[in-house]
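Every protein chain except one is present and positioned as in the full complex.
Coming up: chain A.
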Amino acid sequence: MAAIAGVSITTPKIFASASVRSPKPSPIKLSLLNSPWKSCTTHLRMYVRPVAAAPDKLSDKVEESIKNAQEACSEDPVSGECVAAWDEVEELSAAASHAKDKNKDSDPLENYCKDNPETDECRTYDN
């Protein structure tokens, strides 16, 4: 009971509650506090992986491409450049929407536990 509350007489165990919506670094801190004998390096190494493009960059690209398309088509509405420019807009809009969906689904704790189910925070007791 006391452990769940986050304050315990013996070892302080911090449980990630569902309401915790913090950026990526939090799972590192949690596991370090719970198992201080584990070295930082392994956890940090786990987390330094290439990150897909952030949606903000994509949103800027979408906006830019719309402006380019409107310029290209103001000169000649049926040219190849105009059509290719609007196709680019479509491609970037699709990519932005996919990136948004991907980010919407990702929960930092769930992502960490998917890769490391044996760690303390991720153990489940079903039986």
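Note that in this section a residue touches a chain if its C-beta (ideal position, glycine included) is under 8 Å from a C-beta of that chain, and two chains touch if they have at least 3 such contacts; residues count from 1.
The rule is simple: contacts and distances are computed from a predicted model.
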{"item": "Listed names \"Histidine-containing phosphotransfer protein\", \"Alpha/Beta hydrolase protein\", \"Leptin receptor\" or \"Phosphoribulokinase\", with the criterion being the UniProt name of the chain not displayed", "value": "\"Phosphoribulokinase\""}
{"item": "Touching residue (missing chain; options A:Glu71, A:Glu91 or A:Asp120)", "value": "A:Glu91"}
{"item": "Touch list for chain A against the chain that is not drawn", "value": "49-53, 57-59, 61-64, 66-67, 69-70, 73, 79-99"}
